[in-house]
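A single protein chain has been omitted; all remaining protein chains appear in their positions.
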Amino acid sequence: MPDVAIQSNPESSRIGVYVCHCGTNIAGTVDVRKLAAYAGQLPNVVVSREYKYMCSDPGQALIEQDIAEHKLNRVVVASCSPLLHEPTFRRTLGRAGLNPFLLQMVNIREHVSWVHLDKQAATQKTEDLVRAAVRRVSLHKPLEKRRVSINPSVLVVGGGIAGIHAALTLAEAGKQVYLVEREPTIGGHMAMFDKTFPTLDCAACILTPKMTAVGSHPNIELWTYSDVVKVDGYVGNYKVQVKHKPRYVNEELCIGCQECITACVYKEGKTPDEFNLGLSKRKPIYLPFPQAVPQIVVIDQDACIEFKSGKCKKTCIEACGERVAIDFQQKETFDEVEVGAIILATGFKTFSPDPNPHYGYGRYPNVYTSLEVERLINAAGPTGGEVVLRDGQHPKAVGIIHCIGSRDANTNRWCSKVCCMYSLKLAHLIKEHTGADIFNFYIDMRTPGKGYEEFYDRLLDEGVHFVRGRVAEVSDWAVHPSEEGKLVIRAEDTLAGFVRRVPVDMVVLAVGLEPQADAQEVRRLFNISCSTEGWFLERHPKLAPVSTFTEGIYIAGACQGPKDIPDSVAQAGAAAAEALSLIDAKFVELEPYTASVLEEECSGCKSCVPLCPYQAIAYVNETQKAHINEVLCKGCGTCVAACPSGSIRQNFFEDEEIFEEIEGVLTYA
Amino acid sequence: MPDKPKVAFYWCASCGGCEEAVVDLAEAILDVAAAVDIVFWPVATDFKRKDVEAMADRSIAATFLNGAIRTSEQEEMARLLRCKSQVLVATGSCSHLGGIPGLANLCTSEAILREVYFESPSTTNPERTLPEREHTHNDHAVELPAFCETVRSLDQVVDVDFYIPGCPPTPRTFRNALQTLLGGQLPPRGSVLAPDRALCDECPRKSSKPEKLTFAQFKRPTNTLIDEQQCLLAQGLVCMGPATRAGCEALCVQGNMPCTGCYGPTSRVRDQGAKILSCIASSIESKEATEIDQVLATIPDPVGTFYRYGLPKSLLRKRRIQEVPHSSLAGR
Partner (left out) sequence: MLSHPPASAATPHSTFEPRIVAFFCNWCTYLAADLAGTSRMKYAPNIRVVRLMCSGRVDPQFVLNAFAHGADGVFIGGCHPGDCHYQEGNYKALRRYQLLRRVLKEMGIEEERFRLEWISAAEADRVRAAVNDMVEKVRLLGPLNFAVSDQQTELLGAEVVV
């Protein structure tokens, strides 16, 4: 193939141009025949065709045949976005014996036929773009993808149900897993639930065996109370720095007997208990919940007297006795690991209704969030499983308000997917615990999963009242004696056609799901994107829901978007499978868009050295010139643009190639 | 005995510095004079235009033409000499890139004439006389060349074979160029006869330039005391060195002044000003637009600084001046 010759002599380039109809997606707006005819008369274009579906087998075969028959050495495909099918057509060229990078794609679908109404203007635009591609492609050089080996270990960030499932799946496949969780225990939100819908399985019963499996699996290095602080590297070769926060308890020595907690100088807890959402108090030395994994206590340095004054009797150390597990001198430590893939399963947070004055949260003591009520219901919770008001009485009537912080232009526009189901579950459980009258106020009843609609039917049979209407407000002012001392929920009953005032003792707000508060920070750390709402961005909403645009980094569970437990587990399995697929391929091929210094031409001005955030550029004293490490170069091209003597070249994005493209879109042939 | 090769020198819109550069060859000029037959050199010899017109096409072995093209006469002479020469060498920044006269592309010719003939503080011209193309006086007719709207480099008017860069080319550059041209092996047509690397390559202060240089402020020679050892960019001065061809032995830097870019860009660059802009802007410390602007405000005249010699050869070539109501300095 006379490829090098073409670079210095464009006249020897033989180009095939292929215009795709994409059914009517492109052909409905762009005159594809006119485009193909136009392309056919451009310099160096030997063959120009249009076809219904270029990406199909026969479509690709057309290209392969032409390459052989017409001795093509460059190909232009005008079709959908290169982000979709560039790899497809590169493979086509490969099969036909041409270097895959001798292809230039033109986006005439997402950027033209789908966004413009004026057919003539659209067709003109495609002619300009194809002309530019034809000019550019003559300058393309054969390139080879870089092969790098893959480290078979995986980092899983987040120890909720998704992280746990992903970690176990990978560990069972024989891979080394590092599971990092920032709380002192794994379990996530699921550990806080009492029962799960629609089966009413006890959450702890189905979760704790998995938690224990994680804690004892030889292939899982469990790092709780830890954060990822730095991520370097690239797919197959990530270097991650993890910080371990000090528990002030030696993890190797503590056996979780909890004698220290009993012995603590605080006779009762004074600090709001995080696991019970502040509904109860804990001591400065504590275990987050009884089934915590690892079973290691934690000392809260903000609450502990020893840290405040240095003068505590330290009865905890005394109780610990010979094990000597408590260590007030403990410092934070760091670990650095090398992994090939990373799975983010950092979960969600619930919508905080504080700012909303309509529902009275924080104003009326008996307005609770759904998660708080979940803790009340739970036998291991702050009230021992008794659903009671703040004064200890059982409620006689309870209102559950759906869509708090969801489907709302004022807060979050999205539907949080799980709230209808958990509201039904709470209705059932509260009724079971208290026998109270339950009212669910909903906009729509969303029960799409397996057994979900049937669960709704069951609730209807149980005599729970359903009011279809958006709640306007919760207040405590009575207009009728029956409302005295109650919380009144005002809502329009849209099915009945009038406004209701429903007096209840307790209001439960079905709060929606939101991205974690530090989602932006986390995603920057891992160099992935977020959607506008703040959920981690998947590579494709339909076909690639667990991978991201950063190769080697996967997402699973609610951090990708609101979802229930079955979907979180499914995604965790999917992410683990994709990570396994990456690892077991043994090596990964990287795009060859790297930059290189022209040794002869470089003057050693050092202007490029500080520009690379990956430290890929170094000044070499022996040669007095700059040098780019191809393995570290990510191919952004920043140094190429900055080099004042034009002495750095970027594969596939050379200055001359881009100039041809610019001039091509502007000059009329 | 074979005839000595014929050689010509001509000057267009120039300052005369390139002519002096020839004289600066000092003793070497005697070798040149011995080796060639100078058939046209207005500053030093008495040959006239009609003598050139009388020559056969391609009878001059090499013509060294300096100065930009600004008048119709200069354009005519450039075309004439091209026709009569085998090799045409653009000598000096003005013919290579447009040179300092090229900065006039920031004004209209109308504005220049108005300023010079009517409005400058030292002009006394109550009759508002302007130069005319033709004038008859006492039955004698005289002609003046036309004043072109745009300053151009030589290759924007005729094909050029080689370039000797510099304002002016240093004696060493000139000597090397002459040796190359008079020797056996001619480099590819269109070559610039100077190294194709940036000036930092031969700068005596190279080792003092830090690897991680960033800018919080820029300085000018008028507002800072310049250290005689340290890299000038490192001192915050806008030194064009990284974007300018080497070959001059960094004489300006050795004279403790930053490079102003007279040797032009390397062959891999299409717009020298754009490249130095890209290079120094990239290394500004701040990430925030208003702060960046504050840093950049310390370069008061970016166009004049980055395109001091190369405006006509830059990608945009000249300022676009739109129709505005009459004002004394239209376009400024």
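Letters A and B mark the chains in the order given here, with residues in each chain numbered from 1 onward.
In this text, a contact is a pair of C-beta atoms (placed from the backbone, for glycine too) under 8 Å apart; a residue touches a chain by one contact, two chains touch by 3 or more.
Please read these numbers as outputs of a predicted model, since none were measured by experiment.
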### Selected residue (touches chain absent from view) among B:S59, B:S109, B:N176 or B:S191
B:S109
### Query
Of A:V77, A:A132 or A:V242, which residue touches the hidden chain?
A:A132
### Task
Looking beyond the chains shown, say which of A:S149, A:Q393, A:N527 or A:S581 touches the absent one.
A:N527
### Task
For the chain that got dropped from the picture, name the residues of chain A it touches.
81-83, 107, 109-112, 114-118, 121-122, 124-125, 128-129, 132, 524, 527, 529-532, 537, 549-550, 593, 611, 613-614, 634-638, 640-642, 650, 653, 655, 658-659, 661-663, 665-667
### Query
What chain B residues would touch the chain not displayed?
72, 75, 106, 108-110, 113-114, 118, 128, 130-133, 144, 146-150, 152, 156-157, 269-271, 273-275, 277-278, 281-282, 284, 286-287, 289, 292-293, 296, 299, 302-303, 306, 314-323, 331
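Following the convention adopted for this analysis, only the chains that are shown with their structure count from here on.
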### Query
Distance from the CA centroid of chain A to that of chain B, rounded to the nearest Å?
57
#### Entry: Footprint of chain B on chain A - complex, ascending
598, 601-607, 609-611, 619, 624, 638, 641-647, 655, 659
### Touching residues (chain side chain B, partner chain A) in the complex
196-201, 206, 209-214, 241-243, 246, 265-266, 268-270, 275-276, 278-279, 282-283
